[in-house]
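All protein chains of the complex are present and in place, except for one that has been dropped.
This part shows chain A:
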Amino acid sequence: MMKHLIKNQQRIFVNTLRSQELKNYFAYLVIFAVLGALLFLFSQTIWNIAGSVTEPVLAGIFSYSLLMIIGMVILIGMPQVFKQLYSATDLEFLFTMPIKTKHIFLMKYLQSFIGTPLFAFFFFLIPFAAYGVASNANILYYFVLILVLFAASTIGLSIAYLLNLIVIQFVPASRANEFMTAMSFLSGLLVYLLFMLPQISSGRSFTESLMAGLPILPDWVPVSWGSNALIDATNGSLSFFLPLILFLLLTIVSILLTTTLVEKGFRTGWIRLSEGSGKKKKRKPKKERAQGVSHPVIAIGKKEWFSIKRDMREWMAFLPLAFLIVFPVIGFFMGGDVRLSDLHGFNDISWPIAQGFFLFIYALFNGQIAAAAISREGLSAWILRTLPLAGRDIALGKLWISWLLPFIILTILECIVGVFLGWTWWQFIFGIVVKAGITIGISSIGIWIGTIGAKFNPSNPQQRLTFGTSMFLLLLAYVYLAVLSIPYALMLVSGEAAPLVVEMGNDSSGFFGFVFNVFGVLLTWKASHPIVVISLGLLLMFILSFGIAWLFLSVSAKRINRGVTIDIVSETSGKSVFKRKSGGSLY
């Protein structure tokens, strides 16, 4: 039976390749060229340093690389495995055929292997083989290398399968897709912690330990077995045998463990996800419904809000915030070297720095969130298209909510930071009001970008923009900020700095000299009439911001009226190369 299944997959693969558009072949070629160049550089570096790497350092590199393979396969493989096991379109058909569940599972397992695990295998095999040649390693090394790398990839894949098969037992069917996104994030954190493990256990940084030739991980950690087997094989010592066997045994155990859950986790899990759990939902006592007929612009925003708040995946857009603000702050204070009281009271320094930082974050988020609002319509786009809504109302409705959400979240964060740093009340109010004004412009740019590069992937709502347009959006948002930061900087920089800026203007020439001179004059005015200059700066900034917002909203409204095309990514069996365009028409 496996023979038939494999042959079928092989045909699907060949037909998929044959039916690709030419541009896809070109994209593959570019990807292969980039990867090839990367591998070449990687291998060349290893070739050059092969002679000077000591055995303990090499052991550290091997352990850490094996850990990387496992981590990478878990991290990238988790959602891919979920697709293979529970949302592949061929499962319904396969389960109605007289095929053993175990065979279908094994087929899916093999399919998953030809992905991240195989890539990880080759990505490490080539540079490590280059090391073997450069260091005249024993022939055994290559044999052990292939086995160890293969085993590491398989362990990673088995863990990804195991986690999926276990997790599906507890997840409500209706929220499985969202839960998997959260799982991907959690597995990301897990992998992050895994890599931090050497640092946490030894108190030294990873590179410090590696360079000092100190063990990166304790001997009982399985990746150390693989590493030891490789070191022994390099020297031609037969003592590679025991750690290798241990590592391979672990691989077999991980596969066996995964296959024991096939019936329970795979088949019944799939049934639960596709048919629902079968349990009748408890009816909530009927409440009096709110009378919520509102203005169409408000109604559009409310509809967006419901979609965002009820879909865990939508909140993933804010995850980088955790990495940009929350983790660094925690890390900063956990370090123990800095006390909060040390930072307290330096308002003149901490406040402008924080303003710049928060503006940077706004530039990163507002545009993306606003742009995503357009493609959120996805398959439901026909509703707005057939309703009597002007493009202006749709754009405005999507703008207010996509501006308000990051504004609320970041303002709360800013207030927390401000309280810790002891800012004055006027610093709070001024900062919040000014940023509220500035960010409307960024959000409206985002709405416009959304109308030119909307993309919708039903199984991955985070993918809402085509790659090119998302890069263009980032560029536009920062150009916008750079322009707006001129009047803002005028308000932030003290008038006392005027002589210094004037002097810088005299020393520079050309464009920068001109900017410094203008800025110097304005600061001199600020020194003598601070309130007038600050008010003028504020006015100019709001005129610029609202002007740009009006401009981009008008253009967006026109585009919506003319018809926005959303690229609907239709996925079959996890391959997402085919696109279906929804008809360009009134939005």
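The rule we apply is simple: a contact is a pair of C-beta atoms (placed from the backbone, for glycine too) under 8 Å apart; a residue touches a chain by one contact, two chains touch by 3 or more; residues count from 1.
In this text, contacts and distances are computed from a predicted model.
Peer 1: Which one, "ABC transporter", "Actinorhodin polyketide synthase acyl carrier protein", "Periplasmic binding protein/LacI transcriptional regulator" or "Cbb3-type cytochrome c oxidase subunit", is the UniProt name for the chain you do not see?
Peer 2: "ABC transporter"
Peer 1: For a quick check of understanding: of A:6, A:39, A:146 or A:298, which residue touches the chain that isn't displayed?
Peer 2: For the chain that is not drawn, the touching residue is A:298.
Peer 1: Which is it among A:122, A:306 or A:346 that touches the chain not included here?
Peer 2: Residue touching the absent chain, from the options given: A:306.
Peer 1: Of the residues A:319, A:353 or A:379, which one touches the chain left out of the display?
Peer 2: Of the candidates A:319, A:353 or A:379, A:379 is in touch with the missing chain.
Peer 1: Write the list of chain A residues that the hidden chain touches.
Peer 2: 174, 281, 283-284, 286-287, 289, 291-296, 298-299, 302-303, 306-307, 310-311, 378-380, 382-383, 385-390, 561, 563, 583-586
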